[in-house]
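A protein chain is absent from this complex, but the other protein chains hold their places.
Letters A, B and C name the chains as they come in the text, with residue numbers starting at 1 for each one.
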Amino acid sequence: MLASVSLWCVAFLLTVAVLATAIARRPAATPIVYGASLAASLVALASALGGLLGDPASPATAILPLGLPWIGAHFRMDALAAFFLTVVNLGGAAASLYALGYGRHESAPSRVLPFFPAFLAGMNLVVLADDAFSFLFSWEFMSLTSWALVMAHHRVADNARAGYIYLVMASFGTFCLLLAFGLLAGVDGAYTFAAIRADRASPVLAILVLALALLGAGSKAGLVPLHVWLPLAHPAAPSHVSALMSGVMTKVAVYGFIRITLDLLGPPEWWWAMVVLALGGITAALGVLHALMEHDLKRLLAYHTVENIGIIYIGLGLALAFQANGVAWAAALALTAALFHVFNHSVFKSLLFFGSGAVLTATGERDMEHLGGLIHRMPLTTFMFLVGCVAISALPPLNGFVSEWLTFQAILQSPELPQWGLKVLVPAVGALLALSAALAATCFVKAFGITFLGRPRTPVAANAQEVDRFSIAAMSLFAALCLLAGILPGLVIDGLMPVIVSLVGERMPVQIAVPWLSIVPIAESRSSYNGLLVFVFIGASASLAIYAIHRVASHALRRGPAWDCGSPNRSPTTQYTSGSFAQPIRRVFGTVVFRAREHVEMPPPGDSHSARMHVDLRDLVWEILYAPVAGVVTFVADRINYLQFLTIRRYLRLVFLALIALLTVLGVWL
Amino acid sequence: MAVILDFAAQVAQMLVVLLLAPLLTGFVRKIKARLLRRQGPPLIQPYRDLIWLLHKEVVLAENASWLFRVAPYLIFATTWVAAALVPTFGTGLMFSWTADLIAITALLASARFFLALAGMDVGTSFGGIGSSREMMIASLAEPAMMMIVFTLALMAGSTQLSTISGVMLSPEIGLRISLGLALLALIIVAIAENARIPVDNPATHLELTMVHEAMVLEYSGRHLAVLELAASLKLLLYVSLIICIFVPWGLVPTGAGHAGYVIGAAAYAAKLAAGGLLLALFETAIAKMRVFRVPNFLGAALMLGLLGTLLRFISRSL
Amino acid sequence: MDGLVFDIAHLFAGGLVLVSFMMLYQDRLYALLNIFALHAIVLALSVGWQAYIQGAPHLYITTAIALLFKGIVIPVALHRIIQRLGIHREIETVVGIGMTMLAGIGLVALSMVVMLRVTADADRLAREDVALALSVVLLGLLMMVTRRNAVSQVVGFMSLENGLILAATGAKGMPLVVEISVAFSVLIAFIVIGIFLFRIRERFDTVDIHALDRFQGDRG
Partner (left out) sequence: MSALGIDALSAILLIPIGTAALLALLPGYWVTARLNVVATLATLVAALSLFFSERSAPGHYLLVDDLNIVFVALNTFVGFTTSVFSASYIAHELETGRLTPTYLRFYHAMYQILMFAMNLALTANNIGLMWVAIELATLTTVLMVGIYRTHEALEAAWKYFILGSVGIALALFGTILVYLAARPVVGEGQDAMLWTVLIDRVARFDPALLNVAFVFLLLGYGTKVGLVPLHAWLPDAHAEGPTPISAVLSGLLLNVALYAILRFKMLLAANTRAIAPGPLMVALGLISVVFAAFMLYRRRDIKRMFAYSSIEHMGIIAFAFGMGGPLANFAGLLHMTMHSLTKSAIFFTVGHISQVKGSQKMADINGLTETHPALGWTLVVGVFAISGLPPLGIFMSEFLVVSSTFARQPLLAITLVLGLLVAFGALLLRLNGLAFGEPTGSTAPAKASYVPMYAHLGLVLAAGLYLPPPLVAWFQHVASLLG
């Protein structure tokens, strides 16, 4: 029943997509398409929540006579799918709401409107799919529609390049998953997930499947070193789509990974966790360092997606480690942390992209070096963006902190693990996690400070206007969710329990029963956290302080020029920029990670030109992994290209040699 | 009855930290001056400064936004909440379970986050310098702190401060290598977090070397008073933290009588004084570092913390 | 009777291989054409003999085609073309004649090994015939790939085709042989006309030597 509701929503979205092609050029199309998407997403969201709260023993299923003819298209909404459907449709609904306003400024609506609902439909289908063919079909369909959205502003050369790299990487990922499913399904082509579950893969196959799943799902999620497309493609799309791609699509990729490793593949081995943990840790740290070096607001956010995917994978890796060692309660904790972070990231990353979209609408700028002082012109957007920044920086009392806190709690359980490899790796990963959390805060001080605070650096920033009410509504919704999930985390954790139970067979303690709405992962004596009280305490003490000070202190207030140690300079270019803000960090980490080099060009004495400083950053992942691949392809393509220009006689010689070779084989070997 | 007593203890703790904080700051200043053979300001000078600031008018930069005005209160509130959750004289704090050590660290991080934003709000170059350097320091100090938390939590089997100090009090904890490493790391972190020499100089206004002072450069009047108080609170918090973890003797356990509280308070005061003395000694004996040597200093803390954690992971007895 | 029948068929087929070698050896165009005419005549004899021993009168048509068309018409036409186009009379070879001959011997050995081993069940006549036919086919191909001159490449193709006809007629009772030989004759006529029409002076490789410089597909 619920599965079919969701499928109807998907069908509706697809119909809207088709209709949108026809009406895209009319002005009425924008509200119609986004309104319909909003409605469909809400219905699908309700259905997904129903699935999450419903009876986990009997998940809703549906079989359509589509896809592979002798199998049909299987769909199923179990707890895991229901949770991810919730994330998908929540993001979808908010993005549609946001786009009701944002979409009006779109310069090429005919390149966005048809693909947006199709993209939503694709993401829903991936999560619903219950056989390998439908899964991959939807997976690639999702990539394709998002590619089309990335290419919406195709005249910008960078976007075309982004689209290219994106789709090639997406295809690479799909092929990896295709091979993985090929192994899981076996020679007979038992492609339904039920059949795959029933027929567990042998250990050797499991290694291959895991590797392929990491490559396939990881490339979509943005796991280092498969992340290169992400910071290019996500920012290139219109902002509501960026929000969906970063906030939601990467989660669908995480879903794929969980589905394969924790559900289809059978009991994990402990060293799988090593790989996942190491990748997760590196991803988290490298993602945030990249973000720090960035001055394009949307690209900065995209790099933070990479970081957060790393955090999620750390949680998943811990869950695998515990599960492999039979410590199911700790696995439940780690998996909860990962899934909670999935939810959180989808919320605050969407919020932040909405905010960056609002800035883009108001100023036409993505480059932070050209912004500044927006807090005066766009107070609401600024406030929402600030909430997002606090949340993503994992600061209490917002939601980002809760999931990171849970991850830390899970890490602290890992001395229970017997394997030495894990014993050494887990603390190191913990350090990386702590480091990336701290760096994330730094990065968002930079992002928020440079963009919204200070003085406007350009006229467009000085003349920005607050955005429309739909955008504000969407942002407020997610800002409120950030707060709610932060102060009432127990509700979310309890909501996740059916998923956790279905995957690891154990659950965390019931949180709703804990007094004062605290969350207690294991026992109160070991650790607990109460977001609500922290929030109330901060609120109360701040109010108290304000009250007391207003009672006793002087109320006098005078506006004057900034002090700035007595030498104020009115030029906005004297402010710290994104690059200068990051300079200390660049000195500390950049020289190793990015081979950062600074060159200063001093004009000769007497020359009145200003001195210039250049910073060279190198993307080592690109240089080590991707550039050689591109080089090999180019080299081979160049080398064999001469075969296009042979004479007929030489072509005949090829035929002749092929004939002789085959005859020799026949004559000699057979 | 016990609940009321716990509640009273909690309220008392909040007030005590608030009142004691400027005193500690003044004490450290006094000692430092004395070590330099100066007379130094009286012990209550910080209180006078605060009152004086409260009565001054606020001169707000033309460009300052609402965030600039809200930030001091937020910073103060988060720091206060964090300080209220660290056991000072007794472990039986009513709301100690609200936030564990990780959350306390994160609360301080929130305070710093807003402070750094406030530094950037007016759009001056000094504010930017301060914020940028502060965040650089934090981005190393925070993971180091987290590693210290890990070491302690693994030893105590809990991240709750009250449980940790309880375990530290118990006889089975002897001298451990990892504890020593953690202590060393925590001291480094505390120095960095409180903008003390050699990382920062709380007394300087020399433009190119300041970090914390650069961020609050544009503040005046009551806003500055609140920020000063928050800074004092933070210093007290760190000293209390070191005390309650590494020298927990004299802490009043839950449910102790009135007499216990008196003894606890006295012990706390003594330990605090000793802490302040040591800090002053250290600050006098050492020179300020160049800003770009600070990462190495903090990196050392991070490595020590990580080493401590690793040792705990590998062996229960180290 | 059988022995004699076999020996005569064998003689003709072997003769065809020998003439193929003579063609490989030749380095003058006119002489090459003459030897090709000889090739066609030997083929005609062989086919005629097969027609006689198989009692298949329709094969005489193939004989006639071989004799008249390939033995007379084509060589004469090619003579004319060479004269009209004034192309070189020396044959440019890619590798030396000696090497070509060696390669040819290798090919004959290969075809013997392949065919004689595999056709153990077939009757002796067909077996030898097919083996020799394969040699002729391979030698024809060899000639095509080692000669730069268009006319000699055509000659190579035609000798290849002669080998096919030899194989087809040797396969006793095979239907459609006549049709196939006609079809092939049409093909060859096309090629010869093509050479003439497109004025391929030097090479098979290109329609016009100037075009070779200008166009090599997808360049530029």
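Just a few scattered comments:
Please note the rule applied: a residue touches a chain if its C-beta (ideal position, glycine included) is under 8 Å from a C-beta of that chain, and two chains touch if they have at least 3 such contacts.
Because the structure is predicted, anything quoted here is derived from the model rather than measured.
Taking every chain of the complex into account, the absent chain touches A, C. In the complete complex, the residue from A:I23, A:I63 or A:L179 that touches the missing chain is A:L179. Contact with the chain not shown here comes from a single listed residue; of A:V43, A:L68 or A:C565, that residue is A:L68. Only one residue in the set C:G3, C:P57, C:G98 or C:G173 touches the chain that does not appear here, and it is C:G173.
The omitted chain makes contact with just one of the residues C:I35, C:A51, C:L107 or C:I191: C:I191. If you put the hidden chain back, the residue from A:A28, A:A57, A:A513 or A:I640 that touches it is A:I640. In the complete complex, the residue from A:A194, A:I624 or A:L654 that touches the missing chain is A:L654.
Where chain C meets the missing chain, the touching residues are 114-115, 117-123, 126, 130, 133-134, 137, 141, 144, 157, 160-161, 163-164, 167-168, 171-176, 179-180, 183, 186-187, 190-191, 194, 198, 204, 206-208, 211, 214-215, 217-218, 220.
The chain not displayed touches chain A at residues 65-70, 111, 132-133, 136-138, 140-141, 144, 151, 154-155, 157, 160, 163-164, 167-168, 171-172, 175, 178-179, 181-183, 185-187, 189, 191, 208, 633-634, 636-638, 640-641, 643-644, 646, 648, 651-652, 654-655, 657-659, 662-663, 666, 670.
By definition in this document, only the chains that are shown with their structure count from here on.
Farthest chain from chain B (centres taken as the mean of C-alpha atoms): C. Summed over C-beta pairs in contact, the chain pair with the top total is A-B.
Between chain A and chain B the centroid-to-centroid distance comes to 35 Å (mean Cα coordinates, whole Å). Separation between the centroids of chain B and chain C, computed from CA atoms only, is 99 Å. The multi-chain contact residues of chain C, meaning those touching 2 or more other chains, do not exist; every residue touches at most one other chain. Every residue of chain A that touches chain B in the complex is listed here, in rising order: 372-373, 375-376, 379, 386, 390, 393-396, 401, 405, 408-409, 411-412, 414-415, 420, 423-424, 426-428, 430-431, 434-435, 437-439, 441-442, 444-446, 448-450, 453-455, 518, 524-530, 533-534, 537-539, 541-542, 545-546, 549, 552-554, 556-565, 568-569, 572, 574-576, 580-585, 587-588.
Across the complex, chain A is touched by residues 94, 107, 110-111, 113-114, 117-118, 138, 141-142, 144-145, 147-148, 153, 203-206, 216-219 of chain C. Considering their complex, residues 644-645, 647-649, 652-653, 655-656, 659-660, 663-664, 666-668 of chain A touch chain C.
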